[in-house]
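Every protein chain of the complex appears in place save one, which is left out.
Moving on, here comes chain A:
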Amino acid sequence: MADLLQRLYENTGFSHLDWRMLAMWVVVGVLLYLAVYRKFEPLLLVPIAFGAMLANLPTEGIINKPASVLRSPVNGEVVFAVVQEGDPVRLNAVERVMPTTVGDLDQEILSRLLNGEAVEGFGARSLLFIVRPDTTNETDAIAQTSLRKSDILVWAEADGRVVSVDVAIGERVFKGEPLAELHSEHSGGLFHYIQLGVILEIFPPLIFLGVGALTDFGPLIANPRVLLLGAAAQFGVFGTFIGAQLFGFSAQASGAIGIIGGADGPTSIFLANSLAPELLAPIAVSAYSYMALVPVLQPPIMRLLTTEKERRIRMKSLRPVSRIEKLIFAVIVTITCVLLVPPASPLIGMLMFGNFLRECKVVDRLSKAAQNELINIITIFLGSSVGITMTGDRFLRAETLGIMVLGVLAFCLATGAGVIMAKVMNAVSKQKINPLIGSAGVSAVPMAARVSQVEGQKADPGNFLLMHAMGPNVAGVIGTALVAGFFLTVFTSGH
């Protein structure tokens, strides 16, 4: 009887709960509260929060990968093979972040894993191979073993059985070369397939297509010098990049964290996925949370950096911009940006493609599809895919807290830099700019522009800054995509 109850309990999800999951339920609760009751970016926070809730429940068949060929993660040499043909391999019932190098494990745990034993704290996931990368350093050698700290651990990626082992110890392998083939009776879970849109960098550019179709670049074309405000706000990205380096993040991770200052969710996800995929969840949550908090974060900085007189500056009405000008602008921005920063092509190309659909006025159906159905569907997939990566042991880390702190720093720096740039332009130009529109240089379209409008009206109720602020606002989108392209150029050798 007791045995039966014990088995029953083990088969329920309760046996897989741990404190990290419970803590994440609180995080999910906060995100849902902000989204549903405070209406802070609900379109994104609701899917993210719900995805996070699923990630922190002992779900089955929702995120698992299908069994397939296990490939080498690096160019190098196989130094250890733990499995043979026919051996069973297992995944943890609940997703865990596993150590990636030998240096992340202590010797006792390592020897138990190499013997195929389950180790407490590591779950049941099987260690299959150890591969020594070509870039390894002999000073990494671990005493009394043939292993080095930088050797890469290759874990099972699915529940099932080893069908074939394709490499032997001492054999040289290239990145992506098959190591073994696994078989499972289960196909991959729903979110495994949806997440491919993030991993393969499909969703962010498609979101940009919709954003382009929704954006009117008219105010920017009518007053092109406000592009400089969008550029200045990118100082937030670079300032935070320095901050992240000081926090001890790698250069790639620092770039991915810094882009939070661009206040552009899809770009943050795009860059994080390329440079620091392990930080995707905290970066995306930080970017979207702070975008939602723009009306809270920006006004104090705007008031601090401007005088009452400056906040009252009224700007000249913008001239109407013709359709042909908007079309030429879309083409010029695409050509210029792609020629100068090829890695930014997926973002800039799709942004301007969407805008061209909107402005050419001959493909209304396509434009409306990009503005509504497409962007809505992708938003659901993107948000929930990001949320599903927010597992407790990936999210509840000191580095997540660091990223949240750096996210605030990024927004504050970007806001301040935009306002200061507007003041500098006023010092050298006769045609005055209200410095409050400088803060809209952080992307966060159109929230940041609305903040400029509200703050401007507090100083002068008859002053309408909204359309003026939309210029730097959309310039910020282009600027952030350029910075993302720059970081990709610097930190990767291309795709």
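To be clear about the criterion, contacts are C-beta pairs under 8 Å (C-beta built on N, C-alpha and C of every residue); 3 or more make two chains touch, one makes a residue touch a chain; residues count from 1.
In the analysis below, contacts and distances are computed from a predicted model.
According to UniProt, the chain absent from the figure is "OadG family protein", selected among "2-oxoisovalerate dehydrogenase subunit alpha", "OadG family protein", "Allophanate hydrolase" or "Glutamyl-tRNA(Gln) amidotransferase subunit A". The chain that is not drawn here is touched, among residues A:V296, A:L340, A:V363 or A:L401, by A:L340. Here one chain is not drawn; of A:N56, A:T215 or A:Q234, the residue touching it is A:Q234. From the options A:F40, A:F329 or A:F411, the residue with contact to the unseen chain in the full assembly is A:F329. Across the interface with the omitted chain, chain A contributes residues 63, 65, 73-74, 91, 95, 97-98, 100-101, 133, 135, 150, 152, 154-155, 157, 192, 195, 199, 220-222, 224-225, 227-228, 230-232, 234-235, 238, 241-242, 245, 250-253, 275-280, 319, 321-322, 324-325, 328-329, 332-333, 336-337, 340-341, 388-389, 391, 475, 478-479, 482-483, 486-487, 490-492.
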